[in-house]
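Worksheet: the structure to be examined is printed underneath.
Just one protein chain is left out here, and the rest sit where they should.
Now for subunit A:
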Amino acid sequence: MRKMLLAALSRVLQGPAAAAARPVSRVVVASRNYADFASEATFDIKKCDLHRLEEGPPGTAVLTREEGLRYYKTMQTIRRMELKSDQLYKQKIIRGFCHLYDGQEACCVGLEAAIKPTDHLITAYRAHGYAYTRGTSVREILAELTGRKGGCAKGKGGSMHLYAQNFYGGNGIVGAQVPLGAGIALACKYFGKDEICLTLYGDGAANQGQIFETYNMAALWKLPCIFICENNRYGMGTSVERAAASTDYYKRGDYIPGIRVDGMDILCVREATKFAAEHCRSGKGPILMELQTYRYHGHSMSDPGISYRTREEIQEVRSKSDPITLLKDRILNNSLSSVEELKEIDVEVRKEIEEAAQFATTDPEPPLEELCNHIYKNEPPFEVRGPSQWIKYKSVG
C-alpha cells in the first residue's frame, strides 16, 4: 500500500513520461532519492504533565515522510467525512443523533498510529473517526448514518452504534463504555496474547461513578487498559469548571498513573500512547491519558454550540491549534512534502468522500425481514412479534 502510494505520487510528479513501463521497484527507489523531499524530520513536542510517574513520553518525535502523508490523508478524510455528515444531516438524510468529531482528528489518528490492529478500542458516541481508523470504510460509515443496508451495521445501529473488528463501538449511554473497556482488557490478560484495550470517554463522562468503580478493579487486577479522557472542555453544554470539582482528569484515577497530553498535536498523542501501551504491555496495570482537544461542532447536530462558548473561542482554536494545519505546517516547513502533493491528497480525499456519499444516499434501506434478525446468537429460527399479534416476523439469525 505504502509503495503503491509513493509510486503513484512520484509518477504524477515526474510527469507522463515516467508512467511508461518502468518497474515499480525502480520507481520507488527513484522517489526515495527524490532530492526535494526529506525522508524524515525530528520535532520537539510538548512535555506531558505526569501523575505518579517518574518519567513520561519523550520530548521529541520523529516523523517520516510516509507517516506524515498517511496521517495527513487520514485526518483529512475524517475531517471531510464529518463535514459531509453535517451536510447530509441538514438535508435530513441523516436522522436522529449525530455527534461530529471535527477538531479532534489528532486523537483518533495519533492513537491508532501507536497501537496494533490486534489491540482493542472502545469509545462513546462521537465515534465516526474511530470507526474509520479501526478499519471501516467511509462508504460503510456514511451508509450507516443514512440508514441503508450497505451500512456497517446494516442500517440498524445508526451514528452512535458503529462497530468493527476489535472496535466495540459506538456507545450511547455516557460512561457505560468504560467498564466494558476494562472487561475487554480482562479478556486480553486472560488470553495472554499481549493485547491491550484503549478505553475512551469524555470530560462529561469523567464524572460517572461507574468509571471510578472501573479504575478500582482495573488497578486491583492490573488490567492492560489505557483509560483515555478526551477532554474537549464541554460536556454537552456544560463547561468542565461547572461539572467537575477537579478538572485534572489525568489525576482522577488517583492511584492509577496519568499523563496529560496535547490532543491537538498528533505526534504528542502518538508518543504518549506508545508510552502508555508499553506500560500496559509490561504488566504494570492500567494507565490514564487525558487528551486536551476541542470540537468545532456543537455537542450534536441539534446543538448550535454557541450558547455556552463564544464564536471567538472556536475561531481561535481553529486558527492556532487545528490539528491538520499543525501537521501540514510541520510537513511543509521540513520538506517532507510539497503544497502540490498535499493538494493531490486533498483531491483524492474529496473524491472518496463524494463517492461514499453518493453510495450512502442511493443504497436502498434494509429489507423489512432484517427487522427481526440479530436478537439472539446461534438460535434456531423463531417467531418475532410485530406491533400486533397478526404481524409476525421470522428471526433467522
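FYI, a contact is a pair of C-beta atoms (placed from the backbone, for glycine too) under 8 Å apart; a residue touches a chain by one contact, two chains touch by 3 or more; residues count from 1.
Everything below uses one rule, namely that contacts and distances are computed from a predicted model.
The listed options are "GATC amidotransferase", "PIGH acetylglucosaminyltransferase", "Pyruvate dehydrogenase E1 component subunit beta" or "Aminotransferase class I/classII large domain-containing protein", and the UniProt record of the chain not shown names that protein "Pyruvate dehydrogenase E1 component subunit beta".
Listed residues A:103, A:285 or A:366: the one in touch with the omitted chain is A:366.
Within the set A:282, A:307 or A:378, the residue that contacts the chain not displayed is A:307.
Which of A:62, A:173, A:220 or A:396 touches the hidden chain is settled by the complete complex: it is A:173.
Where subunit A meets the omitted chain, the residues involved are 95-97, 144, 147-149, 153, 155-161, 171-176, 204-205, 207-210, 235-238, 242-244, 307-308, 365-366, 368, 370-372, 375, 384-391, 393.
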